[in-house]
Structures are given as C-alpha cells and as structure tokens.
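Note that this is a trimmed complex: some chains were dropped, and none of the rest were shifted.
First chain written, first letter: the chains are A, B and C, and each begins at residue 1.
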C-alpha cells in the first residue's frame, strides 16, 4: 500500500521549558529534524529557562489567517470604487463567511489597486485551525457573492499573492498573518557566564552586528535572526503543521539589551507563526499524542489550543536562538560543539 | 530509547517525470507531506511532462555553498584595507581550505564593509554535500589563518548573516548559494486545454497578475511564484535534506509566455536549491533508498549526484506550480479539487 | 548675502496633459531638471494624452501622513499591553492632536512590538500640507500625553523609522503614506504605432520582462517601473516640494495589458506621493506661481489643492514612463533620441 509509506524523521523531546505569561508552566517540546545538534542546542536554552524565576515570558499579540483574492475591473477607477464598496460592506461579507463556516470570522478587509487590478485581502480568525483551507473556502464564497453584486468585475484568482502564503514578503509582518508572538527571557549576569559561556555585552554586540547589520547588508526582509527556521521546522514537523510556513515564520527579529550590572534581556519576536491543533495532519496518532503531551488539546475557548502551541513554538525558537548566538560569541565553539553533538547523537541512536 | 523516536511523515512517490537537458530520462519523486493534495497536483504536472517531446528541460546554472565571517577592525579604513588584502590573497586562502578538506574548494570571496565591521563571504564548491558543515569548518580554518596574519582584526562571528542561511534575503539570489536551476516546459495548445483545463493566455495573464504584480505589492523579495515551498519541503524531507533551506529555496520566479498559436512556454527559475546526496541525514536507510531510486547515487564526477538531485527538485517544483496555476485560472476549481483529493486520499490511506 | 544664494535648476513647462477622473481638464506641468531629454519625453506622453478621448484617467485612492514614535517598555508584555491600550484610546488621542492643530486629524494608529520596544505609527490627514512638520508636532504632543498616562514607558524616539520618511521600505505602500494615486491611459492601436512607434504587445512584453521580472531579480521592493524618480524629482523641485520624498515615491508599479485588437491599457500606480500646496517652500514666488498655473491654489475643501497636485504628478509620471518604455522596445532608439534631444536642448538654451 503506497498510502502507508512514511518518511521517519528522527525526533526527540527536549526540555522542559519553563514558561510564563500567556502560556505558563513547564512543557516539553518534540523536535523532528535530521540535524541532531539542534536537540542539545535547544536543550541548553530550556535548561536556562528553568534557572530563571519567570522562565521565558510569552506574549501572544495577534491572530488571523488571510487570503487575498484578485478581481479584474474594466478601469482603475472601477477597481478603486469596488474596493471602497467592499471595505464599507464588511458586515455583509462577514455574514457570508459565517454562513459557510462554524469557526471562521471575518475581521478585516484590505484592498490594493494596481491599475485596473483589484486585490482584496480577507483576514479571518479560524479558531484552533491554522486556517489555510478555511480561508480558501471562505474566499470562494466571498468571490461568488462579490461577483454577483459587482457585474463589472471579473474573476482574477482565488489567491492573488497578497495573502501571502509561504513566500518571503513584507505584508504578513505588517498586516498580520498567523499568530504574532513575543518570547523574552531575562538572564542574570552570573547565569550568562555559567550557562552560556558568554556575557550580556558580547551577546548584545553580536546580535547588533550579525542579526541586525549583517542581515541588512544581506538584503534581508523583516528578518533579523540567526536560525529561527531550524527550530520552526522541527516543531512544525513533530506537531503535524504545514511546515512550508516556516518561510514566513523565519521572518522574525532577535533583540538583546544589557540590563543592570550585566544581566541580559533577550527576546525573539515572531509575527507569523502559522500553527493549528486541528485540521490537516492533526489527526495522525503521533500528532494527537504530541499535542496532548504539550497541553494543546485541553478543552478551552476556541483558539486557545493553537494560541498555546504558538507560544510554545516561540519559546522553543528563543531557546535555540540564544544558544547558538552565545556559541558564536566564542571563536571555535560552534564547530567543536557541533562535532561533539553529532558524535554523541551517533552513539546514542 | 528516545533515539529511536521518529515523526512518520506521510509519503508517496509521484511520477515519473520526463526530463531532458542537464538531467535526462524518466524519474519518480518521493514527496513527504501532511498536505495530501500535493501528490495529485504534482502528479498532473508529471503526466503532462510525459506527453511532451522534451518533457521538462532542466539547466543547472551554478553551484556553491557560502559562509560569511565577521571581523572587527579598529577603523573603517582598516576594515577596507584588510578586505582588499583578503580578496587579493584568494589563492593562499584556497590552499588553507584544501588543507582541511578533501572536497571543499574556495571559488570566490566577497567582502562588505559597514563602518569598522568587515564581512567576508566565502563561496566554496562542496562536491555532493549540501555543504553546511563543510563551509563552517573551512571558515573556521580561514578565520584562524586570517586573524594570525591580521593582528589588527578581532574575531566577530563565524557567521555574519551575509551567508545567508535559511533567511529571506537578496544576497543568495544575486551572489549565489546552493544550486541554481531553471526548469522549463513547452506545452502545445491542445494539451494546455486537455490536461490543464486552461489556455496559454489565461495562464500567462494569471502569472503576471498574481506571481509578478501580486508579489510586488506584497513586498516580496526576489520571489514571484505560487507555492514553491510546498514542493521543496516534500522532496527535501523525503530525501534527507535540511528542509529549513526551503526559506531561500522558496525565492524563485515563475515565468510564462505564449508561443505560436497558443502553446505555453512555462518555466521555474530556482536560484537557491540547497541539496546533497551525502552528509547529515543521507545515511538513513530510507534516504539511501530514495536517492538510489532517483539515480542520485550512481558513481560519477564529484557533485554529479547532487546536481542531478537539484535538477529533479526543480522539475518537481515546476509540476506542482503549473498544476496549481492552471487550477487557479478557473473559478471554484481549487477548492473543489482539494476536497476531492483529500477525500480520495482519506479513502486510500 | 548668503541667504540669497540659489541653485538655478533648468526648468520647462511641458504639456498640456489631458486629464479626466479625480483631476480633469488640460494642465501644463513644470519640470526642473539637469536631464534635458526628460522634457521631450514627458512631452510625447502629454501629446498622446490629448489625442485620446479621456486622456489620462486619474484616481486618488487615499491620503495620509505618518510618524512612528518609539517607546521603551520594561518588558515585552508591558509593551504589548500599552500598545493595545493606545489603539483602544484613539479618540482621546485624536483630541490631543486636534487641540494642537487646526488641520491635522488622527485617522489610524498602528502598533508594532519588538521585544520590549513599542513602535506606534500615527496616521493623520494634514489638509493641503504634505504634513512632515504637522505630524512631528502632533507626535510630540501625543508622546507627552502618552508618557504621562503610562509611567512604565520611557521616551525612545520621536521617530522610530516605522514612519517611514525618505527610505526604501515596504510599510508605506502597505499601510499608506502620502497620497496614493493611479493614472491610466487607453491608447488605440493606431496611436500606439503612430505616436509611440511600437505596439501594445511589445510594450506589454517589455513591461513584464523588464519592470516586473527584471525588478524582481534586482531585489526590488514594491517597485516595478522604469524611471518614476526622474519625473517625480522634476515636478517636486519645480513646485517647492521636499524632493527627498522621491525615495518612497519611486516605489510604484507600471502595468500594461493589451485590449481588443491591439489597443494598449497602460497604468502607473503610485502609492506614496508626498506633496503639498502649503508649507515649507510653498511661499516662494515661483512656487506660488507654478501652483496657481496648475490650478492647485484655487479655493476648495481642505486638501483639494494637494490632491489635484498629486493627480497631476501621477499623470506626469505616466507620460514619461510610457514614452521611455516605448522607446526601449526599439533597439537603438533610446540613445539616438537622447542625443538628438540633448543637441536640440543645447541649441535652444
């Protein structure tokens, strides 16, 4: 049976991470990856989180899923007029969405006109689903409805790339797509030395020079971090997410400041975490099990499971990011630890 | 044994794809994904490739892996002078690389100065490995060597984000990172109608409006496509690649033109395919098997296996991209086919 | 008297342009530039506009000026909480603005949190002024007010670069800054041949390949045009504008389609035209005169003069853009016409 073929990606649970804020308590995290050094690297951050009073403080800032439809108008003026009309009729369009879905709610409409092309970006909340299919279904209903009311418009595309899904763009960070989360840790000076073999000043300098200046000359787009994509891929795979969304997920910002006498205030801001606890892939047994072990399947208000998952993902990213940056402050440490870790993991597995 | 835990990602082989040019013949491709509609979608493109004389024409344009180191100079003038000196001494630095590695070859040095910060981007060929570790190891040796010869410089970072790895940036597309591949297909007008339920004119219009104009307003960065990331993730996972590299992999360009009396010339240009047939993850049994079945383990000149793999990946992306775009030219088709496919795949598995 | 020194930039009036839509009638436009070929180039587009029934159709889509302030919070959670509070209190903050200004009106607040940094972007309408000083003054009042009500926040900066002023960014196009205008012309096939020495198909192909694909590989940011900056600079200088705003002004999109039997539908979409008819530089005698001759000083509702000016600017951009693109469809034409024009202008002046 070809249906039974699977790709068994090596996986380990790391942690627990100590969290506070919008997600609280201790939680272990599964990481599916071919890059075994990722496990001890995130593990080091997790250990640090348990040594700090508040652990990693998590704030979930926003949530939404989007789809941008494309209509063709006869003229630019007609495109502008239709766009204004749609923004004015958001309540009516919201009702169209609600008629077709139990969970989807229309919360915002953004229109952009280029010549006689009209792009209409719909933002919806989608409960505990990441919402890809929910917004596509909603967008189809909305297009039908809009085209009936605007005979001057023609169908352009169900997706006009102003959404934008799994692409490196600026719109998602600015208008929002997925869950926006900030994870933050405050590490006393002594622990920075002892656990991270570095100092606040050196980590701050590295973050400025590498993540901010280096990314700038690389022509980075709303992206200033060392390796968010690694942690995102590993958690996404292990929890049944559509891991292609690490593309926009990778566009986040690491920020560090020295506090007091050498303490380190370190944060990871991730505006585009696209995760769900229901939907495609989430009913696979190992995914169910992982989500339950992480406490993301407990009954709660719609969206609370996915919100918790997003918070845990952000904290996991922080663990791996801080660990790697600290290592890079020391000449020669990265390769040495990689080699040790790969040897160790080879022995164990 | 935690070491034995795996995340079993559902996988199917699709195809065969019919290829010509730098990679020739028929080849099946494994796709590991939670998004089951991807299989029939790529499958449709593969079928089309078998109906066309040349199939999908593949050109492998370039190959290299990069790492950018960061040095701190006392002044901007010192940074500029050191940068010039390093570019002049590329042969000497190449020898340093060769001393530490059988496969790595230094082919280019790019320096960028920001104030007194000196970023030095090393480009190497790395045989059949994707080369992440090889360039890091080489960069460490190079930094040691350079710091000995330039006592005025201090260690900044083994990676200064001008590499750049798994981040949405412009530098990789412009200076090169990974394998750069163009895949192209020429579809007679009749087949466009019959197999894709569309026309060359409609696909060209959609590509211009959505992938080019829509991406532009989204603030895309060197990215003009519908969903490269989906196909990349699936092949990368099934062949043991570090799939976090889909971030830069996703930054490619779909281009379409009408030829003659309604034929379609359709291409996918992927400047940043980071794949290998040896190294991390490649010795897992199912990866070995997959690479062999794809003909990427046949003895050949160093790099020939990874080049073949890169070509196959690009062709696979083309299959899925063309299939989705064709579907989006028709109002209502995307969701309908998604639902059918998900139902079908649910029945089968 | 040093105060009397001026730089006399060569200037000509071109046109008249024939306009319809949000700006209607015939209007001449002054162009101050050292690049004399710009005059006949825009002049060719203007002549074409007079040969077409509707001339250039102008739509003014939006208007606002922005300033993003920066606050420092003790923690990320505090930054998020304060940001939410400010968005909730937009009416109160609007009153603060109105107390200090006759013309400024607060219309939107966008907050972005990075770690414990809180960026607050205020959008205001500013009547007939471009509004740089008006929004800075308003932002100062708002910061004072906010810091009194939020003792946990500290002053970060009156401008946090999320505004963003005179920089190449994505935020202005997406959230809006300045006046957003679309200019469009529909040229019958015969006139495309006769006046532009080209065809709709060739202009469409060039626009796709050069402005869309070429800009994409150049790593352009929300920018797909040949030379908007040239026309913007020339009109801005001649009308007393702060011409450094051509940086964001240059980020616009040229779009072209073939209509019917070879007619050309051609548009320029300019989301960030920052112009005013009052304020800095507008009381210089030659500026007064220019604005009056263009009909931008006629009494009208607040903002109507600046809106008219923005519409005229967009139409001028279209004239020069269409003329240059048409020239570039013909091998050898650009240089030949440049040489002729420079010789001609040398003779005349």
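Annotations
Note that in this section a residue touches a chain if its C-beta (ideal position, glycine included) is under 8 Å from a C-beta of that chain, and two chains touch if they have at least 3 such contacts.
Owing to the predicted nature of the structure, the values given are computational and were not obtained by experimental measurement.
Number of identical chains making up the complete complex in this structure, 3 of which are shown: 4.
What we mean here is this: only the chains that are shown with their structure count from here on.
With centres taken as mean Cα positions, chain C sits 37 Å from chain B. Centroids of chain A and chain B (each the mean of its C-alpha atoms) stand 22 Å apart. Annotation for chain B: residues touching 2 or more other chains are 170, 174, 213, 215-217, 219-223.
The touching residues of chain A, counted against chain C in their complex, run 21, 57, 59, 61, 75-77, 79-80, 113-117, 170-171, 174-175, 182-184, 219, 221-222, 253, 255, 257, 265, 267, 269. Chain B contributes residues 1-13, 30, 32, 34-36, 68, 70, 72, 112, 114, 117, 119, 133, 136-137, 140, 143-144, 155-171, 174, 206, 209-211, 213-223, 225-230, 232-233, 237-238, 240-244, 246-247, 250-251, 280-281, 284, 286, 328-329, 331-332, 334-335, 338, 342, 345, 348-349 to its touches with chain A in the complex.
For chain C in complex with chain B, the touching residues are 170, 173-174, 205, 208, 212-213, 215-217, 219-224, 253, 255, 257.
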